[in-house]
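I'd like to ask some things about the structure below.
Shown here: the complex without one of its protein chains, the others still in place.
== chain A ==
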Amino acid sequence: MNGDGLTVRDLRVTFDGFTAVDGVDLDIRPGDLRFLIGPNGAGKTTLVDAITGLVPSTGSVRFEGRELRGRPVHRIARLGIGRTFQTATVFEELTVLQNLDIAAGAGRGPLTLLRRRKEVPEPVTRALETTGLTGLRDRPAGALAHGQKQWLEIGMLLVQDVRLLLLDEPVAGMSHDEREATGELLRRVSGERTVVVIEHDMDFVRSFARSVTVLHAGRVLSEGSVADVQADARVQEVYLGSAAGSGSVPGSVPDSVPGSVPGSGSVPGGVPATATATVAEGA
């Protein structure tokens, strides 16, 4: 099983003496829908940065048996690994169609590049349908609503034909309906592809996660199904306890100080694990 999917061993990232990722081991099976959670500063984004080659690291990151460390960012991307950023980054001056077309074309030769696009490539048409952006394809991406930009980014990963998607808070700032739609989209996309999502919104995690990894201070604190993780006392202490205390709030957990939710510290064991776990298992 180790040869397939994503295998991270003893990964470390250090910035000027500060260790942001401190010996992380991670095994993500093909087709998984894994959520990375943890308090602010736990090293979630840095971990994704290290996997995609954005920051230098030590240790080992293997995807489908190939070592990723030491390769430049664009080479890692060509091995079938795509990511999004916390703030949706699309090419604002280009249309939705042009954005998707660029994402589809990393393997194009110079002759194709120097010619005008004659027809819409088939994967682009499919991604437009999947993301519901068909009617907006000639609109400049900068004019899209926030949620639509996030979908466009996911669409770009789909046409890029990546086998591992790393998404950094894809539902931040979305409405309830948009979250549901995004979750359904991620569920459909995983299965044939591996999806890793960094997320703060615990309701979203409970609804859609197939498995969860909790990071704390650059280390893996706990790993397993939503129920396993929620039952873990250490997790409740650093993170979930506070989130569960404010479980009725549909919005995301305040990003900055998870422990500051009123009354959260006093109910360390009050995690309604059973009810939510069935949702996750049912997927």
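Of note:
The definition used in the following text is that a residue touches a chain if its C-beta (ideal position, glycine included) is under 8 Å from a C-beta of that chain, and two chains touch if they have at least 3 such contacts; residues count from 1.
Keep in mind that, in the parts below, contacts and distances are computed from a predicted model.
Of the names listed as "Urea ABC transporter permease subunit UrtC", "Recombinase RecA", "Indolepyruvate oxidoreductase subunit IorA" or "(2Fe-2S)-binding protein", the one that matches the UniProt record for the absent chain is "Urea ABC transporter permease subunit UrtC". When the missing chain is restored to the complex, the residue among A:126, A:163 or A:219 that touches it is A:126. From the options A:38, A:82, A:170 or A:218, the residue with contact to the unseen chain in the full assembly is A:82. Touch with the hidden chain on the side of chain A covers residues 52, 54, 72-74, 77-78, 82-83, 85, 89-94, 98-99, 101-103, 105-108, 112-117, 126, 129-140, 142-143, 145, 147-148, 151, 156, 160, 175, 177-178, 180-182, 184-185, 188.
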